[in-house]
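Structure, as structure tokens:
The complex appears here minus one protein chain, its other protein chains still in place.
First chain written, first letter: the chains are A and B, and each begins at residue 1.
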Amino acid sequence: MIKVEQLTKTYHTNPVLDNINLQVPRGSIFGLVGPNGAGKTTLIKLIMGILLPDQGRVYIDGVNVHQNPGIKSRVGYVSDYQNYYPNFRVQDMIRLYRETYTNWDAQRFAELAQVFKLPEGKKIKHLSKGMRAQLAILLNLSVSPAVLVLDEPTSGLDPVLRRQLLNIFLEEVARNETTIFLSTHNLNELERICDRIGIIHNGRVLFDESLEQMKQQIRKIQVAFAGEPPEGVLEQSTILKVERQGRVYTIVVRENVNQLMAELEKYRPLLLESVDMSLEDIFIYRMGGMGYGFEQIFTQ
Amino acid sequence: MLCVLVGIVQLKHVAGGDAVFNIDQRSSTPIYLQLVQVIKEAILKGILQPGDKLPSVRELSVQLTINPNTIQKSYQELERQKVIETLRGKGTFVTMHYQPSKDEDKLNLLKENLKNLLVEAHYLGLTRDTTIHLVRQLLDELKTREENS
Partner (left out) sequence: MGLSKFLPNKTLIWKEWLNNWAFFSIFLGLVTFATSVTLFNEITTYLDELERGIITGDYFNSYAIYRILSFSDALLGFISVLLTIILAALMVGHERDHNTFNLLLAMPYSRRDLIYNKFVLGLGQVLTIFVFNALVMTVLVWAYSSIPFPFDATAIWAWALRSIVVLSFIFAFTMFISSISGTTLGNGILSLIFLFFPMGFPALIAVHLDYWTAQSAWNLIYDSKEIGFLLTVPTYIMDNIVLGHANLPLIYGVLVLLTGILYQLTKYLFARNRLENNGEVLMFEQLEGFFKLGVAVCFALLGGPLVINIFRMQATPSFVLISNVLMGVIFWFLVNWIIKWRKVAN
């Protein structure tokens, strides 16, 4: 379990994180989404105790990380670029992890080593980015982690490898009830992987809820009437946006979708149907409702 | 059994087939409900039969790259609907006496599509009688085709 309380961090007087609160229950996967430079890595480094917060606390399984670094013997950490000693050989890194973590699982390591087939005699500086990521995942899964903190663990890897790694993470959750905190700027696969997600922007985590909830709350409806649309119906407060093309109105509605559908039905529309929305669209509307102009997040 | 199920999901995924049976993250239907539909469909088609064992949450999670908690939720939903049952220590099975009830969602969708077609027919200038005649004709045609095969 990860619990973050009132976390605040400033870089050279620029606020980077502003009073972050979140909680990731045991055995669940939390996805942190946001553009590059939004503070994802900073938040993760604070959770890992690499950086010191200006204010606030981080708890892992109820233990304050910054006061008791020993708790990290149950925490695996994979960053998007592995900061390993360039002159170490792969076998040296393995030894460093094996001796550092008291819960090193030799059997799990042997299992995963079979999958990844890393050249143990090679130096870290001669490994490709993908190999480095695999080594990091191999090492951090072998420490019997109760919590995995993953900072863009699959960015820049080819789709086959990415899928393989995601599967390994999922298996970890299914097998050992591992808690995963994952950051990404890639929305694909997010819903498949995460129980809950949060979007980080301007130093705040904007919401923290399941995609399922979000998907059901925001819907797009297409409706067409023979004559003019009935007065007032399309001006309700739950309607975020109305677009008109000829007779067809495309409506984005937040909350009480079925109620609106039923109401529209009464006016005998020529066409009334619910249309799928992309995750990007959902995020944009969901946040637009909070008074943010967010289109730029996903159009990088 | 696992292979079959995964096969269905993946095949449909690739073919981009019927949206209801596809695990499609762009769909407004939550993934766990999509999975419920996939499994019900498999039973309906006889790919899964009463008494068959379903893959474990862990297996299915890895095969489909879907969060195990989501799979768990689908299984719970299916259990609630008495489509499947879990025998402690043995696994999850399709209920022996499962009778597929008429799928309301599907029926609604069908109605919806039919309505749209009827609206179109109206604008083409087809009269009520011509439309009914046309439907009869098509139903007969389907019937003969079924008998031949």
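Just so it is clear, a residue touches a chain if its C-beta (ideal position, glycine included) is under 8 Å from a C-beta of that chain, and two chains touch if they have at least 3 such contacts.
Keep in mind the model is a prediction, meaning the values are calculated, not measured.
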Exercise for the section: Taking the whole complex into account, name the chains on display that the unshown chain touches. Expected result: A
Problem - Residue among A:Pro69, A:Pro119, A:Pro159 or A:Pro230 touching the omitted chain - result: A:Pro69
Handout entry: Of A:Phe30, A:Tyr77 or A:Phe225, the residue in touch with the unshown chain
Key = A:Tyr77
Completion exercise
Of A:Leu51, A:Ile94, A:Leu165 or A:Ile221, the residue that touches the missing chain is A:Leu51
Practice task
Mind listing the chain A residues that contact the chain we can't see here?
Solution key: 11-12, 42, 45, 48-52, 69-73, 75, 77, 79, 82-88, 92, 95-96, 99-101
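Methods note: only the chains that are shown with their structure count from here on.
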Problem - CA centroid of chain A to CA centroid of chain B, Å - result: 30
Handout entry: List of chain B residues in touch with chain A within their complex
Key = 19, 23, 25-32, 57-58, 61-62, 64-70, 112, 116, 119
Practice task
Spell out the residues on chain A that touch chain B in their complex, using ranges where they run on.
Solution key: 27-29, 163, 166-167, 170-171, 173-175, 188-195, 211-212, 215-216, 219, 270-271, 273-274, 276-279
